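Only one protein chain is missing from this complex, and each of the others stays in its spot.
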Amino acid sequence: MSSLVEISCVVNGTPTRLAVPPETSALTLLREHIGLTGTKYGCGEGECGACTILVDGISVNSCLMFAVDFDGRTITTIEGLAVDRASDPLRKAFVDKGGVQCGFCTPGMVVQSRHVLDKHPHAGPDEVKRGLEGNLCRCTGYKKIVEAVVTAAAQPAAE
Amino acid sequence: MTAIERYLAPAGLDDALAALAGGNATVLAGGTDLMPQINAGKVAFRPILLNIRRIPELRAVEVSNGRITIGALVTINELKDNPLIAKAVPLLAEAADHFASDQVRNMGTIGGNVANASPAGDTLVPLLTLDAEVELASGAGRRNVPMAEFFTGPGRTVRRPDELITGLSIPLPRLRTVSRFVKFGTRPALDISAVSIGFAATLESGRLSDVRVAFGAVGPTPIRGRATEAVLEGAALDPERIAKAAATARDEVKPIDDLRASAWYRRELVHNLLGKVLSDVVSR
Partner (left out) sequence: MNAPQHASLIGQRIPKMDAPEKAAGKTRYIQDLNLPGQLYGLILRTDRVHARIVSIDTSAAKALPGVRAVLTAADVPIHPIGVNKDNPPLKSDKVRCERDEVAAVAADSIEIAQAALKLIKVEYEDLPPIFDPRDSIKDGAPVIHAAKPDNIAMAFDYAHGDVEQGEAESDVVVEDEFTLHRVTHCCMGVSGVIADFEPVSGNLTLYSNTQVPFLHKREFAEVLGMDPSRIRIIQPPIGGGFGSKLDIYPFEPIAVYLAKATRRPVKLIFSREEEFIASPTRQPAIIRLRSGAKRDGTLTFRTVDVLLDNGGYTSWGATIPFVMMQTFSSLYRVPHCRYHTKAVYTNNPFAGSFRGYGNLQATFAIEQQMDKLADALGIDAYEFRLKNAQEAGEITGQGMHFKTCGFHDCLKIAAERSGFAAKRKAMGAAKGLSGVRKGVGMASMLHVGGGAKIYPSDGCGTILKLDDFGHVTIMTGASEIGQGSETVLAQLVCEELGVPMSAVTVVNNDTDITPWDVGVHASRTTFIAGNSAIGAARKAKDKILAAASTVSNMKAEELDLKGGNIVRASDGEKVMPLAKMLRQLHFSDKAELVMTTNYYEPPSVHQDKGFKGDVSAAYAWATQVVEVEVDTDTGIVRLLKVWAAHDVGRVLNEMGLEGQIEGGIIMGQGYALCEDMPVVKGHLVNPAFRDYKLITAPEIPEMDISFIETMDGEGPQGAKGVGEAPSICMAAAVANAIENATGVRITSLPFTPERVYSALKGKLQ
């Protein structure tokens, strides 16, 4: 086995030091080593978006990222967004607009939607659809997810 | 199992080149191609995993001497969103919009896309169309290779194992340049390309000159359509000329049958889509 690499990063606001095998994916690090299971394994090849996280505020597929690349960076997962008041309107919109059925794609959808709204605070349906094109859902048909994000976009920012 | 003996994440280009010098390093940039290929067993780790993401000079975008230089680490989304690039080479920004998904565009790099050398690579067709040059660096020095000479086969290039792609250098399009990029698909993005076409030319007094046409996913590498260009060079775009160009394009591409499309269909798409592109150029 390869020797471990020391990295230090901030995960959901908590400074974290870890020793990781270099071949490990960021997704495996989060789920198996740190125990943050909110980020999901959907395909392992960057096609479904279930593993979406924010790295320095930008959304990425954690299944494609090497864990060692977390070094020196700020990571936000769905668990981090869940306690961040600024994201409450977004998550509430997912609930109120029926954007959740089985819920497996939901963490990835919420994180990616967060990023879409950060880039386009007043996103309309077409922008949201393009922004979510890398997030697959098999239950909802996407319509209510898009409505949820557009609703959150139309709201004034939470305090 | 995994052969990684050392992991390096240098902050300077010279350190990276030194690590590459032994020819036994796997380069990690965005990882969007490397991770799936490792998982599928198509690629094996070499003893050194070399993360080049922390080398600032590889991110630079510069315009000088009539050329724009785009650092290898510029991400696909940055190609889309960087106003300098969007203004100087809109064809590249357009192609970036059809690339994978937002998450992959945030990580994938133009250098990685070029190094991966897929016959269907989304940035490769516009780069070919724009007469880009690949800038390579190694411990032994630097060299530039024109895109049209860079690819030798599917996934294969003239890059030596001790070389790193540092950037893409593109001549700024002249005045009265028209350019188009079309990628066939049912979705705006997230579609492994079945066929893509890039077109650029100077259009003056109704005649085309300096015509460049490139095709993706219809051969072992992305290619320039030289015969098609010859038909269009110096010509006016009347319906007969367009039909002849489309027919020439259909005949000069060399697609194969694969799970994504048959060779026959790819030829039909090249014919039909090029016809549409050229008709669109006329109508504007």
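Letters A and B name the chains as they come in the text, with residue numbers starting at 1 for each one.
Note that in this section a contact is a pair of C-beta atoms (placed from the backbone, for glycine too) under 8 Å apart; a residue touches a chain by one contact, two chains touch by 3 or more.
Values in this document were obtained by computation on a predicted structure and should not be read as measured data.
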Original post:
Since one chain is left out of the picture, which of the remaining chains does it touch in the full complex?
Top reply: A, B
**OP:** Pick out the residues on chain A that sit against the missing chain.
**Re:** 31, 37-45, 47-48, 50, 77-79, 81-82, 91, 94-107, 110, 126, 128-130, 132-146
Original post:
Touching the missing chain, which residues of chain B?
Top reply: 1, 184, 186-188, 190-192, 259-262, 265, 268-269, 272-273, 275-276
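Rule of thumb we're sticking to: only the chains that are shown with their structure count from here on.
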Original post:
Which residues of chain B touch chain A in their complex?
Top reply: 1-5, 7, 9, 28, 30-32, 35-36, 38-39, 45, 49, 51, 53, 100-104, 106-107, 187-190
Original post:
Which part of chain A faces chain B closely enough to touch in the complex?
Top reply: 1-3, 5, 21-23, 25, 44-47, 49, 52, 58-61, 63-66, 68-69, 71, 112, 115-116, 130-131, 133-135
